[in-house]
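All protein chains but one are shown at their positions in the complex.
What follows is chain A.
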Amino acid sequence: MTWLKLPRKWQPVVGNLVLCGIGLGILIMMGWCLTQMNRPLSQLPTQQQLDVLGSKNYFTFAQLVEAALRTMTRLFIGMLWSLAFSLVFGVMAARYKTARYFILPLVNLLESVPLLGFLTFTTAWFMGWFPNNVLGVEAVAIFGVFTAQAWNIMLVLYQSLRVTPKELLTVADQFGCNSWQRFWRLEFIYAVPGILWNMVISQSAAWFALVACEQATVAFPRTETLILPGIGSYIQIALDRSNFGAVAAALGALLVCVLFTNVCLFQPLIKGTVHYKYSTGTDNQLPPQSRVYDLVSHAKLPKWLHQWGHQVSTWWLLSLPQIWENLRLPQFMQWLHKWLKLWLTLWYFSLGCAMVGLIGFLATYLKWLNWQTLIWWTLLTTGRVLAAVVLSALIFIPLAVWVASNPRRLNRIQPWGQVIGSIPADVYVPVVALLIVATGTTHQWWVIPLIMTGTQWYFFFNVIAGYLAIPADIQEVTQVFHLKGWRWWTRFLFPSLFPYLITAIINAAGAAWNADIAAELITWGTKQFSVAGLGAYIAGNTDNKPAEATGVLIICGLVGICVIFIWQPLYRFAERRFHY
């Protein structure tokens, strides 16, 4: 970074400025947007107002900036909620065997189920929570971000807690840490690199969910369509009015937001925590680069806050457990555990009742269904999802291996890959719409590539991570023993990457279903492009709740079957045989 070498005495000042700028900037943005949230619904602009106003006056730069800021705020709030959820449930699943039986299968299922199918239901639910308040609509969007990230982060935390090195645990026990202190001083910090990595990988899914939720809120309620300011709704309105310039501007704003989150938040955090990894061997990877981190590392501000930070940490580590003891909560937990069988039977019973109720409700509707077409559509959609996942794997696994095998290439490409990988599939939908209009091809050719834009990044990042995790001496063995060509792939690479490939496929499949619902039916102005399939059935039936529910249930059923009969056994197999 020689071109930005500042003289010595300016470094702390610039560092402080950058740190304050980013920190305060984020806080101010969130604060302002939060104040905008707690308002009655009537204050939102409506479609009719828009027609009166004329689209020229709506697509202003100020409007775009406001939309971008509010979208980013929702992203950050969603990330915070995901972290909180993961902390609570990840720890519960790791510590209490009983909780594990509930939490893990549920999270595995929720991971793969597409959010978009449930959108109308979650919207109705959240609107009911905050009647006649903008908060309800905001909650829908935030919930979208939450579902994109929470399961991943929770699973990573759970996994890290289970593989914390025994030596470090012994040290903590030796010095008399109780389990609260041990968690915050050792286990959580040990899990931080994994958590950060997963947040980065699920960025694409998070932005996708966010934009998709904002788009949907435009069409609800039906009597008077409201507009929730945000990039998603901006894009949707522009699409409705065939305003290509506005769409391009909104996409540009989205790119800027993605860039900002990566450069100013994730890359510095990753660089700052790179030495948190506990390894007893040598690592020959280049350290990650981050300009912002380099600038901020000279700031004096953290030292000034040190004293105050120390008091907070003392209270957190030492006083809180005392309060927990005083409230007699440990005894309460033990009492709860005694009735375990009761809780388990209640849980399964209520699950069973919910299923029966749902089926009963749908049974009334099922008479009007055309089963033959529905099954045909299901097959079509499943075929498309399968094709997208397989194609993504075929293209991006070799690409990732090519990138990861050369450290310098990796270092140059990875930051860009992170940014591009965070771009949600929503961005490509208008582009595809335009291309269809321009080239006159049918939508059929574009559906699978569209789905792929959501799935390919899981393969890319997971394979890179898996490749980097291969111990250096194993790689040297392949060189010394002249392993080449096909055998290099089948005897060395695929077995080494197997656990990571499984993770990638599971995540990619989940994202594929989501992207499919968005991809099979797209609008451009008054035109609608769609293909025959389950996704189009769901997307086209947003006002026909039973139909939508049936479509979504079919997907959930398929996903459930995959989870129980394919993913779980594969996961266990991978853990047992393919671990270094």
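We take it that contacts are C-beta pairs under 8 Å (C-beta built on N, C-alpha and C of every residue); 3 or more make two chains touch, one makes a residue touch a chain; residues count from 1.
In this section, contacts and distances are computed from a predicted model.
The chain not displayed here is annotated in its UniProt record as "ABC transporter, ATP-binding protein", chosen from "L-serine dehydratase", "Anti-sigma F factor", "ABC transporter, ATP-binding protein" or "Acyl carrier protein".
Of the candidate positions A:28, A:171 or A:327, contact with the hidden chain is made by A:171.
Residue-wise, the contact with the chain that is not shown comes from A:277, picked out of A:277, A:487 or A:577. Checked against the full complex, the candidates A:69, A:186, A:254 or A:269 give a single residue touching the omitted chain, namely A:186. Residue positions on chain A in contact with the hidden chain: 165, 167-168, 170-171, 173-177, 181, 185-186, 189, 273, 275-280, 310, 314, 318, in rising order.
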